[in-house]
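What you see is the complex with one protein chain gone and the rest in place.
By written order: A, B and C. Residues from 1 in each chain.
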Amino acid sequence: MTIRYPYTGEGARGFDRFAQSHSGAKLLGLYRSMLRIRRIEEEIERRYHQDQMKTPIHLVIGQEATSVGCCAALGETDLLYSSHRTHGNYLAKGGDLKAMLCEMHCRINGCAGSRGGSMHLIDKRVGMAGTSAIVGGAVPIAAGAALAAQMKGEDHVVVVFLGDSTTEEGVASESLNFAALKQLPLVFFCENNFYSVQSPLATRQPARDLRTWAASYAIPAVRVDGVNVLAVLEETQTAVARARSGGGPTFIEAPVYRFRAHGGAGDDSRTGYRDVAEREAWERVDPLTLFSGFLMAGGMLDERATAVMEEALAAEIADAFELALASPIPVEADLYRHVYAD
Amino acid sequence: MTIRYPYTGEGARGFDRFAQSHSGAKLLGLYRSMLRIRRIEEEIERRYHQDQMKTPIHLVIGQEATSVGCCAALGETDLLYSSHRTHGNYLAKGGDLKAMLCEMHCRINGCAGSRGGSMHLIDKRVGMAGTSAIVGGAVPIAAGAALAAQMKGEDHVVVVFLGDSTTEEGVASESLNFAALKQLPLVFFCENNFYSVQSPLATRQPARDLRTWAASYAIPAVRVDGVNVLAVLEETQTAVARARSGGGPTFIEAPVYRFRAHGGAGDDSRTGYRDVAEREAWERVDPLTLFSGFLMAGGMLDERATAVMEEALAAEIADAFELALASPIPVEADLYRHVYAD
Amino acid sequence: MPWDEALVNSLVYDKPDPGEGRVSTYVSAVREALTLALEHDPRVFVLGQGVDDPSAMFGTTRGLQQQFGSQRVFDIPLSEEGMMGVSAGAAMNGMRPVYMHNRPDFILLAFNQLVTHAAKFHFMDNGTTDVPMVVWAAIGRGWGSGAQHSQAIHGMLLGVPGLKIVMPSTPYDAKGLLLSAIIDNNPVCVFEHRWLMKKDGVVPEGLYRVPIGKGVYRRRGKDVTIVGASHAIELGAQAASLLASEGIEAEVIDLRTVKPLDEAIVLESLKKTGRLVVVDTAWMKGGLCAEIGCLAAEKGFADLKAPVCRVGLPDVPTPAGYTLEQFYYPDAARIAAAARGIVRV
Partner (left out) sequence: MPWDEALVNSLVYDKPDPGEGRVSTYVSAVREALTLALEHDPRVFVLGQGVDDPSAMFGTTRGLQQQFGSQRVFDIPLSEEGMMGVSAGAAMNGMRPVYMHNRPDFILLAFNQLVTHAAKFHFMDNGTTDVPMVVWAAIGRGWGSGAQHSQAIHGMLLGVPGLKIVMPSTPYDAKGLLLSAIIDNNPVCVFEHRWLMKKDGVVPEGLYRVPIGKGVYRRRGKDVTIVGASHAIELGAQAASLLASEGIEAEVIDLRTVKPLDEAIVLESLKKTGRLVVVDTAWMKGGLCAEIGCLAAEKGFADLKAPVCRVGLPDVPTPAGYTLEQFYYPDAARIAAAARGIVRV
């Protein structure tokens, strides 16, 4: 049994510091948002083998606190760019579940008209601005979005999610440099889940602190416990405030763990690239159970409230799937639309 | 009068620390090597307007101490990769002057058969291994050469020269990462002359210490006075020893100044991108006069010895130009050679 | 007057060029287009390595930073891929970047952002994102440019859906096409050629557009059609003069845009001449020469009376020395010889 990448955060104790800054309703809202993502992901996973969703999936089960904590610090006009691992970001940013599931079922009313698939979930009305299926692809684009905001004197900020392996792409370094040079209103949110597909960080980078990488561009760089939704919220708020007030970019590294395979349904730890024990160790700090435990202990949540939540979510999710499955598929003429903008 | 990038080294005092480690002959040899590059560059410059050398040139006048100091720490089997600014590296590494000038006159007996031009000077017999006219292009190639040496268990090391702007290319970051990961026998030698063509560093990077960039990959990173040939030699020796003994890569930053335009003959400071006063300030720490002053003060060099040196160099250079101008040009069939290796 | 309205009201010349009027250089024409765009549209900005330096991108950006400020005309780090992504991102968010490169070779560093991102986002986003950006570069040739500083890359990009590519050959087109490119709501590559930079020509003042996707006759003839763009069609026109003195009447078509291609004009000419020489500044294999040659075999087959000829670069990297370059680059004589060969079939 080898735990190559242990959890090093504070666990449940980590919530105390932050909780008093938020109303009970706010805290419950955060929990509900995480739970909603979890349940949606589980349902996608459950149905995946039915082959109705002919699209790659990259589940975020285990990584809900980063999306939810980060997006809670953003307004609707703030923009979020994402990588292939889109589901959590899309939902946390307020993306339309129905449009997402329609997209994943390759329907014409999908959020990208069935042209983008699960790696290209967008919902511009809520600032889910764009994604790339190319590792690192969204990073300079997000910097460009931040440059546009700066040039236009708009006060929204831009957040870009990147994985640990994305830091190895040259373009990520180029983007840090440019963002620092222009003091762009941009937050680099790095979800370090220690793996790129099935490759551990240690086979891809020397032993180092990722923060030093960003700091070498004179960018404030912090680490935050990625399973603690409140800590994530707090750090993102600081970064967003800095960006919004003209203080330039911030780099946030959040160690997290994905409980499932890189892509597809189920976990693949048993294939040997990581130890099942490692996943199990992280499952003991599941961001949901950790936070619900905290809420329960504080009397903000109980079994009954949870059941009500679950029920509503189950209904919403069932509805959305039903709609997706009943939605029309595109016709041939749709293929030729939108190759060029008018 | 603005000196944006002042010299911050120790000037002539900087030699004392190192001189005793070397014989008088060694010291004179280093001086002669720098002087030779200077005189060759001056002659190239003088003749450039005659339009016999139909090739871009990137003179190293002012930057001789880096090439010479670095190469003095290398053996003939150690490899050097370079950028567009090749002249100094090629000569210091022991490249054949005649073959260089033939190349610059587009002759068939040029070191690259007239296919490479001045940005592609190579001389494999002495380890001048390759260059790229693309900024950053040679950096990962040098890493590949170092990987090959490591895999084959050969004990040579590889040095790659890069300019300050090269550090902005994503591929340079990628190369640092890979070199650190594999602990390659590689030295990154960064000549920071503060400009990329006519763009000052400040318009391209945030205010930062370049060493932190390399250090963020857990690579030992040092700064050395780039006008002090002995300091450069010493730091390179340390780096080479580390690389040769399996200790992995080193990053050396050497602040230097180019006294001429980015490309072509003459200085272009009067066009306004940098202040003439800045160049003049650096000319006061010209690596040649600084070192000859030191040698003269120590009684190792005098007017007569200098004159003898100058005379021999002048003859060598005149000869080489004569040969180049008398050399044959390629014929049409040469064009189709070496597109593919057999 | 806002940009859009000004442009709607601006002239679109269908003629090759206005024939007479103010003469200016190619470089001034480009600078004028940039100036007008910056003046009329606050969304336009110009970025590129050294656009604000004394060399000013061949002079095309001279004075622009002084006039429009360093927010709108600025130098950038040596980060081709990153800055292509930044440009795309800015374009997706309401700006209209003009990203200038000294040489197309440097765009190869940014193919991922150009090909897989900028060109495809509009489609992937189901039409909800526009990417109105211009990627400008001048093809290098001569004086030791060599294998790494002389690549004409438009042939590689013909198969990229979502991109447009223009390649002007006259100062008039350089201005009008650049304005069209900036106004276009898609990523448009503008490939200039270094050897055209000093050329003079009639360039009307003020706003006008040369339409993207429309070729133009540079010369009328009935014996053979010479098709190409940029510097290659300059040579094509010279070749036509040579041929004229021998009694061969060549028709010369300047494509001006290579993607989307004006197939109609090529096919129309072929109907008359039945003979085709395709000229290009790039390699002959798999690029523009191949595309137009194939077009003739596909849609112009019934009219073809002789084999199609390509005149471009051989399947060899560019040598750095002028001594080898002389054998490498085709000239008017070589184009004329190709035409002669098929006219006599």
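In the analysis below, a contact is a pair of C-beta atoms (placed from the backbone, for glycine too) under 8 Å apart; a residue touches a chain by one contact, two chains touch by 3 or more.
The structure presented is a predicted model; accordingly, all values stated were derived computationally and were not measured.
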Field: Touched by the hidden chain, restricted to displayed chains
entry: A, B, C
- prompt: Per the definition of touch given earlier, which of A:33, A:66 or A:205 contacts the omitted chain?
  reply: A:205
- line: In the whole complex, of B:115, B:204, B:223 or B:242, the residue touching the missing chain would be B:115
Query: Among C:38, C:109 or C:255, which residue is in touch with the absent chain?
result: C:109
Task: Decide which residue listed in A:169, A:191, A:225 or A:278 touches the omitted chain of the complex.
output: A:169
For subunit A, the residues touching the chain missing from this view: 54-56, 106-108, 110, 112, 114-120, 132-137, 165-166, 168-170, 196-199, 203-205, 268, 271-273, 329-330, 332, 334-336, 339
Field: Chain not shown, touching residues in subunit B
entry: 79, 81, 111-113, 115-116, 120, 122, 124, 129-130, 132, 134, 137, 139-149, 151-152, 170-171, 174-175, 177-178, 181, 337-342
Hidden partner chain, residues of subunit C it touches: 81, 105, 108-109, 111-112, 115-117, 119-120, 123-124, 146-148, 151, 155-162, 259-260, 282-294, 296-299, 301-302, 304, 306-310, 314-317, 319-320
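Throughout what follows, only the chains that are shown with their structure count from here on.
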- request: Starting from the Cα centroid of subunit A, hunt down the chain whose centroid lies farthest away.
  value: B
Field: Geometric centre distance via CA averages, subunit B-subunit A, whole Å
entry: 46
Statement: Separation of the C-alpha centres, subunit A versus subunit C, in whole Å, is 42
Task: Could you list the positions in subunit B whose residues touch two or more of the other chains?
output: 168-170, 203-205
Query: What residues in subunit C touch two or more of the other chains?
result: 76-77, 79, 81-82
